[in-house]
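Encoded as structure tokens, here's the structure I'll be asking about.
Shown here: the complex without one of its protein chains, the others still in place.
Entry: chain A
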Amino acid sequence: MEATGCVGRSAAGASDAVAALIPMVRRIVGARVADVTTAEDLVQETLARVLAASGRVEPGMLEPYAIATARNVVATAWREEDRQRRNRHRVVDLTAPDLPEGGLLAEEERSAVAAALARLSERDREALVAHEVSGRDTRSLATDLGSTAGAVAAQLHRARARLRVEYLLARDRTEPPTDRCRPVLFALSSGDRRRQREVDAGRHLLECDVCAALSQPLLERAPQRDDEVRIPIDGDADVVAARQAARELAGRLGCFSPTDLTLIATAVSEVTRNIVKFAGSGEVVVEVLEQPRRGVQVTARDAGPGIPDVERALQDGYSTYAGLGLGLPGARRLMDEFAIASEVGRGTTVTMTRWCADR
């Protein structure tokens, strides 16, 4: 563990923090489940979920979240056991839903989405529909709204987080019992740790069963959300946020060495700094690729002045302001694939990829 040096620290820190929760989780599960083997399975499942969510909750919330998760996992196991007991005499497997039921579920799903959309502000709803349904990119939306691509990306992020909360409430036909619930759920959904602290989300999860139950789907989002991070770029601090998010996501793949992770983080730092210096704002998207190989792809885009001579910008020593001579060529050297699309007056998009080492 020590040999991994500073790079391993955040991941190791998270698993250490989760490991410290084991006795408490055992106590909670043990008090509810008599069978030792079943209990241990449920403990492991709880810990796996807490570890998976640890990046999205502020450190102080890990313990309350583990308590809520342990209770949920046990309750789900009970329901499952109960269902199996009731169905044991049947020959037909009821776990595969037949078609009419499937259609009904789809209908319920649709009305839940509609109800959730109706609860968003008109501004958020329009932006979300234009982006998700009509496929408009943040840059063209920004032009329409008289805003920046980075600000639009941030707005979309907030709108999505709010939509997830409203969707779950509509789907479960739940009205939150207190007026603290929505702010807490929203802070969880957006993964905004500072906000989680401000609304004391950890304490609320312990006090409110409704939010405790909803915290699970909110923190363990659909897989396609788990392998993508969007970071709105608006200033110096976002350069650090972007490179740390890239390191965290790439680290989760488990195929990159500490050096690989530092190479990726450094490349992201260079291209994100370009956004701040030349365009002022933009966004960085980090995503996991499965095809043609496993890897991590970083897209850094802005609606800034653009680069007149891309070839020249990629040469060592070229810089239009002090300190950036190594920015783009450096980032290109650190990644396996590197491409720039730039149009003067419209903006720049850098796409770069690093593939997992074949083992």
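Methods note: contacts are C-beta pairs under 8 Å (C-beta built on N, C-alpha and C of every residue); 3 or more make two chains touch, one makes a residue touch a chain; residues count from 1.
Here is the rule we go by: contacts and distances are computed from a predicted model.
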item	value
Listed names "Neutral metalloproteinase", "Methionine ABC transporter ATP-binding protein", "RsbT antagonist protein RsbS" or "4Fe-4S ferredoxin", with the criterion being the UniProt name of the chain not displayed	"RsbT antagonist protein RsbS"
Option touching the unshown chain, where A:270, A:283 or A:302 are the choices	A:270
From A:239, A:285, A:298 or A:340, residue that would touch the chain that is not displayed	A:239
Residue touching the undisplayed chain, where the options are A:30, A:280, A:306 or A:330	A:330
Residues belonging to chain A that touch the chain removed from view	5-7, 236-237, 239-240, 243-244, 247, 257-259, 261-263, 265-266, 269-270, 273, 276, 316, 323-327, 329-330, 333-334
